[in-house]
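There's a structure below that I have some questions on.
Only a single protein chain was left out; the remaining protein chains are all shown in position.
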Amino acid sequence: MLTFIDTVGEAVAGIKDGSTVMIGGFGNAGQPFELIDALLDSGATDLTVVNNNAGQGDQGLALLIKEGRVRKMICSFPRQSDSWHFDTKYKAGEIELELVPQGNLAERIRAAGAGIGGFFTPTGYGTMLAEGKHTRFLDGKWQVFETPIHADVALIKALKADGKGNLVYRKTARNFGPIMAAAAKHTIVQVSEIVPTGALDPENVVTPGIYVNSIVKVA
Amino acid sequence: MLTFIDTVGEAVAGIKDGSTVMIGGFGNAGQPFELIDALLDSGATDLTVVNNNAGQGDQGLALLIKEGRVRKMICSFPRQSDSWHFDTKYKAGEIELELVPQGNLAERIRAAGAGIGGFFTPTGYGTMLAEGKHTRFLDGKWQVFETPIHADVALIKALKADGKGNLVYRKTARNFGPIMAAAAKHTIVQVSEIVPTGALDPENVVTPGIYVNSIVKVA
Amino acid sequence: MSIQTSTTPLGRDDLARLVARDIVPGSFVNLGIGQPTLVSNYLTEEQNITLHTENGMLGMGPEAKDDEIDGDLINAGKIPVTELPGASYFHHADSFAIMRGGHLDICVLGAFQVSATGDLANWHTGAPDAIPAVGGAMDLATGAKDVFVMMTLLTREGVSKLVEHCSYPLTGVGCVTRVYTDKAVFLIGPDGVTVRETFGCTFEELQAMVPVPLVPFDEKAAGAVVGV
Partner (left out) sequence: MSIQTSTTPLGRDDLARLVARDIVPGSFVNLGIGQPTLVSNYLTEEQNITLHTENGMLGMGPEAKDDEIDGDLINAGKIPVTELPGASYFHHADSFAIMRGGHLDICVLGAFQVSATGDLANWHTGAPDAIPAVGGAMDLATGAKDVFVMMTLLTREGVSKLVEHCSYPLTGVGCVTRVYTDKAVFLIGPDGVTVRETFGCTFEELQAMVPVPLVPFDEKAAGAVVGV
C-alpha cells in the first residue's frame, strides 16, 4: 500500500532495531542523505546495512556507523580515503563486515526481488571471497553459488514519483535504487518532485510503483 | 561491431543451418515478421527456435515451422487456436518441443545474457516440467535448478535505434526484445525508425547498443 | 447464522462481482485468461486496483474497442487492451520478476482441479495426445501472495473439482488460498478447507458433493482462518 508522507522522520519511524536496511547510492550519488539522517535521529540500532560502500566523510551512512547503530555492513568497497568512521569501528572490532564483489552484491539484491533462491556466477571463483562456498562447473567455467540478499527496509533516492509511486532517477544516481526497491519488504523513497499520475511516460518508468511503499518529498 | 544494413535479406544472410535462433515477440506484438520472412527465404534449416509461442496463423514463425526449417522449439505456449502448423508437425513427430514455464523462459534467457550459470526458482516445483531436475530447499521453499538459454542469433523488433544501436520499444511489444538481445552472440534488430545519435534520452534507452550487432530499417 | 448467502448457485458474473468485492483496495492483481478476466468488469475506481499483465505492463485498462485497438498493446491472452494513467512497461524478465518475487497481492486463475492442501491443476489435461502449453500459469501459481481460483465446483459429469489429490498434472503445490465456485467459497489453510459461504445449497448439501472434509466458517476461531 502506497503512502505519501510529509516528513522523513515519519517515513522511517517504523524501522525496528535489528532490521536489515538497504541504502541506495554509490558514493554520494543516489545516497538518500535526508532519510539516513532521519534514521539516525530515530534511534534505531543493531542494524545490518547493505550499501556499496561504508560511508564517506562525516555525513549519511558514515554518521550512522560512527554512532554505533550498524552491527554489520554488507558492501563491496568499504575502504576509501574518507571512510574513517568505518575504519575506526572495523579496527576496533565493533562492526562486522561481509565483503561482496560488487556484481555479486547487485545480482544477489536483484535475486531477492526476483524470487531467485540462489545462482551460480564465475565472479570470485578461486579467490578468498569464495572460500567455503559451493562451486560447480557450468557453461564451461567454474562458478560459485551465491544467495539472495533480502531486506526489511530499503531507503532510496529518486528524481520524481507520480501518484502511483512510479519512479524515475537521474544519471548515475540510479545505481542500486531499482533493485533495492524490489528486494526490500518495505521501500521508502525520497524524491525531489512529485508529479501527477500520468505525467511520467509509461515507456520511461524505471521503478514501477508496485515496489514502492512510502514516498517523501525532500526540498 | 554495429552495422546498419539495407535489407532484411542481407541482415540474416549469415545465419547457418543448425543455429539456435531467438525470435522476439509475444504473439504478434514485437514479432519481427520481416526478419523471419527473410530467414525463411535464406533457406537456413535445422534451426532451434526460442520464442514464447510456436507461431500463429499463416505468417512469421508459423511459416518457418510449416516449411520444416525448425528442428526444435523452446517455448512456453505452443498450443493456440491458430497454431495449426506447429500442431501438425508436433503430432507427426517432426518437431521437438522443450516446454518451459514462461517465467523460466524469460529468466533463463536473462541468465544467459547476464553471465549466470544457473539459478534456483520455485516455479515448476512438484510438476512434470521439473521432473528429473535438481531441487533444493532455499529461502523457505523447494526450488528447481534451471540453466541459461544461449543463442547464436536473436531476431528482434524495436521502435527506434540511434547511431550507437541504442533501442527503444513500443508498449507491450517490448516483451522479450531486451533479454534476447543480451543472450545471443549476434543480435539483428528491425526498427521502424533510425534517429541520429543523441536523439534518444540516455535515461530512456531500454537496450544499450552494446547488445546490438545489425540494424535494418523496415518500412 | 447460516453461511448460505444465496438461494441459488452464482452465475459467472455474480461470482466475478464477488471476487472483485473481496480484493483489498490498493492491491496489485493479475487476472488469468478466461473466467478470471470477468473480475475486471466489477472493480471500482475507489478500489484503486492496479492490473498486471505478464507480457510486460502494470496499469492495464479495459479491453480496447474500435480505434483504441493497437497491436502493440495486448494482454496475456493476446487481446488488445488499453493503458491507464500511471501505467508502466517492462521486459519479460522484469515482468516475471514482479510475479516470481512475490510482489503481486493476488492472482485469480481458472482450474481443472484444486486439492484440499491447495495444489493447483490448471494447465494440462494429461491426455496423451494433448499438446502441452503452460505459459505463465506456474509462475503465477507460485509467485503471488494469494492465489484465488474461480471455477465451477462440479464437472459436466457432476464430479467435484475440489479433490483430496489432483489427478491432473500439477501447476503448483500448496499454492491456492481461496476457491470461488458457483456453489461455495472455500478458504484453504493449514487446518484444511473452510467454507466461507454457500450458494443455493446448505453446508451439508455441499459436503455431500465434495470428497474433502469441510468446516463451516462460523465454527472456527476467526484467528485460525487464513485469507479472510
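Things to note:
So that you can tell them apart, the chains are marked A, B and C in the order they are listed, and the count of residues begins at 1 in each.
As a working rule, a residue touches a chain if its C-beta (ideal position, glycine included) is under 8 Å from a C-beta of that chain, and two chains touch if they have at least 3 such contacts.
Predicted, not measured: the structure shown is a model, and the values here were computed from it.
Every shown chain that the unseen chain touches in the whole complex is listed here: A, B.
Contact with the omitted chain, checked across A:I23, A:L63 or A:A106, is made by A:A106.
Set against the missing chain, the residues A:P78, A:G118 or A:G165 yield one that touches it, A:P78.
Although one chain is not drawn, the whole complex shows that of A:T20, A:T48, A:T147 or A:N175 it is A:N175 that touches it. Touching the missing chain, out of A:P32, A:G55 or A:G124, is residue A:G124. On the side of chain B, touch with the chain left out of the figure occurs at residues 1-2, 110, 112-116, 162-164, 166, 182, 197-198, 200, 202-203, 205, 208-211. Counting over the whole complex, chain A has residues 26-30, 52, 76-80, 83, 86-87, 90-91, 97, 99-107, 109-110, 121-129, 142, 169-179, 206 touching the chain that is not drawn.
FYI, only the chains that are shown with their structure count from here on.
Taking the mean of the C-alpha atoms as each chain's centre, chain A and chain C sit 35 Å apart.
Residues of chain B in contact with two or more other chains: 107, 121-122, 169-171, 206.
Residues of chain C in contact with two or more other chains: 57, 83, 89-90, 93, 96-97, 99-100, 143.
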